[in-house]
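First comes the structure, then the notes that go with it.
Missing here is one protein chain; the remaining ones are kept as they sit in the complex.
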């Protein structure tokens, strides 16, 4: 794990409000699925002192990608960056997902949370898994499924708020229909609580506001049966039974 | 006087660390010599909430120019702006120089202070004055005399720290040799104090740190025999006998 | 859509006004349309003329400024005679800020202002250094705050708003004394004492060495003060500290302020208050809100 400055290779709006940023970064080459990086917003101008965390979306040799949604001041600023501009990166950070071979897998992503499961899907595929993506979106405008996600998916099921298919009830039925060995989830506390009540082995990657990203400041606490844990160091990947949401 | 946003036409480094910025601005068309504008640095990001004041360097119909030196965070940021970028301008502000017709004039400028006398020189020339510029610089690298200044000057005398010609003694002798009707000065408190002791009618344009620029906040105070005055509203142009430096 | 709010018996057409000392009166007619504002607040007026502090009086720091003007003004009599008449035809509530260095002067200057028309309310600034006790502000002591406010209330026929100092261990306690002395509302709060130095000259950046910190940097601090006072005391509060956008203003209203003052950001954009008022309207429209008073104090804990 290292702090370093990198040139942006591309930063494309793949869908209104969603950007795919690529940069060269050797230190991230060996990052594992579920790990994340933090990016400094305005550096030592420090109008915005907190670094922003993003899951690694894709690693292609030394080219690393993140997929992010513009939600506030920081991501808005990132969205204006152009190829050749530099960003300051810290990573890889956090633990990674426990992975399984030759298993029946569901990746259950809500909104941009799906981006946090892409790298994992890619790796699981290489381990011989059969992968169904259940992608939950508000509506078509936030559907971020791209060729990369398609490349490792055996099946992709899109559920949406607009037509009611994204209800917990419906998602539960879909999952039970598939009867997977393992579920990985990101992006919805509602779905997480549902998984906690289901019988399947399930993992989740969590988001919490962060200070250091390195395990030192204890600001990224989430509740667990054994007290507070740190999303940045003990996570961001947890067994769903391990967290209290 | 108005707040308004304008596109930059050009922003050229005319000499290392000195920039000439031009923009279209109708409301400044009728500004008078010695008046100034203030420019907002980062707007309502407000990491740098104070607007920066600059004398109008040149007015050419609706194209207005300022000549500025990079000295701190604000001017550094300005120096990165490109044609098409916008700046927020407030002005014209302050009083203007009292002007005389058909007179023998000295414009005595120190460093970038000379920029604050250019517009004045241009106007005085049109009033039939004979103009000698005495330009005092640290060394050749800060000599900002350009074609515009040459265009209204009958004579230009450059004095420098390097060869000692910029000493008060020497400048006094040069002035006495010319025996002008009126002297206008900017950029040096040392030269200002010298002028206060000489017999010539002299005016100065002063700089002080500013809040509002509009006469309301009383932060831009300078001492005068009749109490504090406001550089932004009672000035920036003063009779040298009117100020205590 | 209703934007009007009440500060005690004072009715404002909307909750946005300037903070004292950061905005002009009649001479700002070119800059802003006064009839759009909730009120305007004058620069603080003292009984006797004051010449103020030596320059430099202002310095920029990260996301804020320091100032040490030293309440330069021509005195209460001059204000009534020469400044007030120029406001006659301007359609806006005028709140006159009253400040002094001796307790007795507060009463006298209020009496002078009482003799004049065209004033909607007083804002009593207790953040001035108290010369009688060696330079700490009245607003840093419960008893002195009480004494100052009482002396103004004794003669005032108009609403009295007390502007508190934030430089205290327990602002709630001081607020209670102000209210006990008869304050009709509180402005929370003035500037925070700060300092900046210049590495090159190795000198302080202000002639007065220390000054008051204002601007976006202080918003979280003043937010906490407004929240603490509102929780403890039932009195209208005008929030003053770091307001830059309509969102900032709305945040203060949400935690219980009845109105807000914009200070430093008038320097950044002299017409910013109009943008803030427009932004509040837009928010209400988006949230389908009929009356801003339904939003005031709507924070859920």
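The chains carry the letters A, B and C, assigned in the order they are written, with residues numbered from 1 in each.
Operating definition for what follows: a residue touches a chain if its C-beta (ideal position, glycine included) is under 8 Å from a C-beta of that chain, and two chains touch if they have at least 3 such contacts.
Only a predicted model underlies this, so the values are computations on that prediction, with no experimental measurement involved.
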Among C:58, C:84, C:161 or C:196, residue touching the chain not depicted: C:196
Contacting the left-out chain in the complete assembly, out of A:14, A:168, A:198 or A:217: A:217
Residue touching the undisplayed chain, where the options are A:49, A:128 or A:164: A:49
Chain A residues touching the omitted chain (full complex): 1-3, 40, 43-44, 46-51, 88, 90, 208-223, 227-228
Contact set of chain C toward the excluded chain (per top definition): 61-64, 66, 136, 140, 167-170, 192-197, 199, 202-204, 209-210, 213, 216-221, 223-224, 227, 242, 244, 247, 250-251, 254-255, 283, 298-301
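Criterion: only the chains that are shown with their structure count from here on.
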Interchain centroid distance [CA atoms averaged], chain B/chain C, Å: 35
Gap in Å, rounded to a whole number, between the CA centres of chain C and chain A: 47
Whole-Å gap separating chain A and chain B, where each centre is the average of the chain's CA atoms: 56
Multi-chain contact residues (two or more partners), chain A: 47
Chain C: positions in contact with at least two other chains: 62-63
